[in-house]
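A single protein chain has been removed from this complex, and every other one stays in its place.
The first chain written gets the first letter, and so on, giving A and B; residue counts start at 1 in each chain.
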Amino acid sequence: MKVLSSRRILARPEPWVFAAIVALSLLVQARSGQFFTGNNLVDLARALVVPALFSVGCMLVIVSGGIDVSFTAIASLAMYVTDKVVLPEDYAGSVLLAYAISAGLGLLMGALNGVLVAFLRLPTLIVTLGTASLYTGLMFGAFAASASGVPPAIADHGKQILFTAVNNGNGLTSTMPVHVLILIGILFLVFLLLRYTMLGRGIYAIGGDEAAAERAGFNVRAIKMFLYCLVGALAGVTGIVRISMIDYADPSSMLGMELTVIAAVVLGGTRVTGGMGTLTGTILGVALMTILENSLILLGIPTYWSRAFTGAIIIIGTGVTARQTGLTRRRDRTLPTPAKGARA
Amino acid sequence: MTITDAPVVRQARGSRDPNLVRLLVMLVFVFVLMTILRPGQFATLADFNSMMRQFPEYGIMAVGMSLTMITGGIDLGVVGTANLSAIMAATFLIGTVPVGAAPAQVVPYLVVAVLLALATGLVCGAIAGTLISRFNIPAILATLGTQQLFTGIGIGITSGRPQSHLPLLYSKIGNTEFLHFFPLSFILFVVIALAVGFMLSRTRFGAYVYMIGTNAKAARYAGLNNASIILRTYMISGLLASVAGLIMMARANSAKADYGAPYTLQCVLIAVLGGIDPNGGFGKIQGVTLAILILQFLSSGLNMFNSVSNFYRDVIWGGVLILVLVFNYFFSRRAGRRAVSKAS
Partner (left out) sequence: MSDSVLKVEGIAKAFGGVQALKGVSLEIGKGEIHCLAGENGSGKSTLIKVISGVHPPDAGIIEIEGRRFSRLAPMEAIALGVQVIYQDFSIFPNLSVMENLALNMEVMDHRVLVNYRRARSIAAHAVSQIGFDIDLDERVENLSVADRQLIAVCRALLQESKLIIMDEPTSALTKREVKALFAVIKGLQSRGISVLFVSHKLDEVFEISERFTIFRNGENVASGSTRDLDRRTFALHMTGREFADESYRPAAAPGAPALSVRNLTLRGAYADISFDLAPREILGITGLLGSGRTELVETIFGIAQPDSGSIEIGGKPAHLHSVKDAVRAGIGYVPSDRLTEGLFLPQAIERNIVVAVLERLSGWFGVLRRKAVTETTERWIADLAIATRDASLPVRTLSGGNQQKVVLARWLANDLKVLILNGPTMGVDIGSKYDIHALIRRLAAGGLAVIIVSDDLPEILACASRIVVMQNGAFVRELDPASTTESKLGELSTGVA
């Protein structure tokens, strides 16, 4: 039986993030009376879907010890090529095809990251900065991408809803999009992957000590390759989710989101150094960021100040997380081997 | 058999200078290529003049960012700092300079505005530096946060609108050219590059910066004041960013919160291309300068191909970055193989 001491619980970051969410929700409710309304909550859920989907892949990469900033570029390019190049403008068939194509393209793009990181062992931040630039450039350059509408198949898919929530106070209604199910499904699958497959444990092992993972017999290169391909495929899926939800294909709409996603992942307790991170924490982190970004109006903060606000929260949040991971790690007697100071 | 008797890897002196040689070769290659492809356009005085007006803005920021990278961190907030500094100066000028004032009367206002911008840069850098050195927030996250924060404050102050209607004298002075050829911004870049390069290679502070980037713990044990040195590094970066902001303001004759958004990535590319080791402890400003020139040549050269969209530049830069990383990887592998392997 796993021992759940209170010390252990408090040492984990998830409860704190949850507490922050609760506190924030209460604050917003107090200021506006509009937070805990059906339609607001549904709106929040809707706003959460895309960042949450991104955060899953982002978290996986960070856990393995890297940092990926190219997933929004992959999502955008994959989405764009699928939407504008592959599918005809009046495509009305199954939307699953769109998902499949976009995922496939995303996988290929992720594979490039994978090759560079896994086989050539290049630093992930720089590599993904490069590939992000490459993909964005291709999108705007080679494909001369511009905003436009979406084919009927995707648009209809975007209109699929689970239910409608009505705000009795002001009569506003919000629809819960079916994409939430996609998010839940992916979360579930990734959860199974991480917890019950050797592949998943391998990702954590690599993030903990890559050399030890290699010696233990993990096929580190294959695992990393799989990881980046998966992240790419997820990004491709997210791209289609995005354009179907907003019923508009704007190639630049997702770009720039990567910073907030990374911040959300870190806020949720994933360690930048690798090896530690949970889906729960990540989703909580995304929830916190989403609530923040969307509740500023309810808090009476003019939209012009939202970005500054977000930035401040990122700073405060990562500061708190940084102190936490520093405090819970007991001071270690150094081992007599070349450590961080040595250059390989 | 002691290690010193056996053939030794000449890393400290060796591997960074070959890097400079490689960059020089690359520079010459690009130059020749562009001259051949676009005779009469490239390598003309007019073209040089145009290039000299373009690269100082991001070049100066790249120098600042390189400095922070040598300490093992990174300043991703340079663009936000630059814009915020410019906005402070612009807001001041717009708010105080009487309309129709004579140039002589305007000058003191200009001086104050410039000082205001520089002070903003210092403060922004100090904030980033404190977060990193005092609160132990990883540099990537802290400066992602400050980027958002400073840009956000800029948006808030300006409500997202560009600040134009600056006194004409500002852009007149800002765009002056010495000897009818060398823009003021170019002179500034040269002075800054020389100063920072000198500081890194010949002063105590520079030595400390390299040591901290190599092994922060040993630096502390050697009596270095890590927090103070890191703080000063980021303050310098902030100061340089504010200079860049002022240059951008002169060129565009206005200040806006989101100018130069692609510059962040560009500066990282330049730093890495120029030989700055993202892990810290290595890199020279000479390399960074060469990298700036290479990218500027590429950029200007590409502009001359009318059929080629500007966005291809991103493709090329992303591609170049990856190629450089790959090349560095294979190159250092060969050098490493000549080394004595651990024989005991």
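In this text, contacts are C-beta pairs under 8 Å (C-beta built on N, C-alpha and C of every residue); 3 or more make two chains touch, one makes a residue touch a chain.
Since this is a predicted model, take the numbers as computed values, not measurements.
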item: Neighbouring displayed chains - absent chain, whole complex; value: A, B
item: Absent-chain contact - pick from B:F92, B:Y170 or B:Y208; value: B:Y208
item: Residue of A:G137, A:G275 or A:G319 in touch with the missing chain, whole complex considered; value: A:G275
item: Absent-chain interface as seen on chain A, which is shown; value: 2-3, 195-201, 204-205, 207-209, 211-213, 215-218, 274-276, 329-330, 332-343
item: Positions on chain B contacted by the hidden chain, ascending; value: 1-4, 6-13, 202-205, 207-208, 210-211, 214-215, 217-225, 281-282, 337-338, 340-344
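Just so it is clear, only the chains that are shown with their structure count from here on.
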item: Geometric centre distance via CA averages, chain B-chain A, whole Å; value: 30
item: Interfacial residue positions of chain A with respect to chain B in the complex; value: 67, 116, 120-123, 125-127, 129-142, 144, 259-260, 262-263, 266, 272, 302, 304-312, 314-315, 318-319, 322-323, 326, 340-341, 343
item: Chain A-facing residues of chain B, complex; value: 131, 135-138, 140-142, 144-153, 155-156, 159-160, 214-215, 217-218, 265, 268-269, 272, 278-279, 281, 308-319, 321-322, 325-326, 329
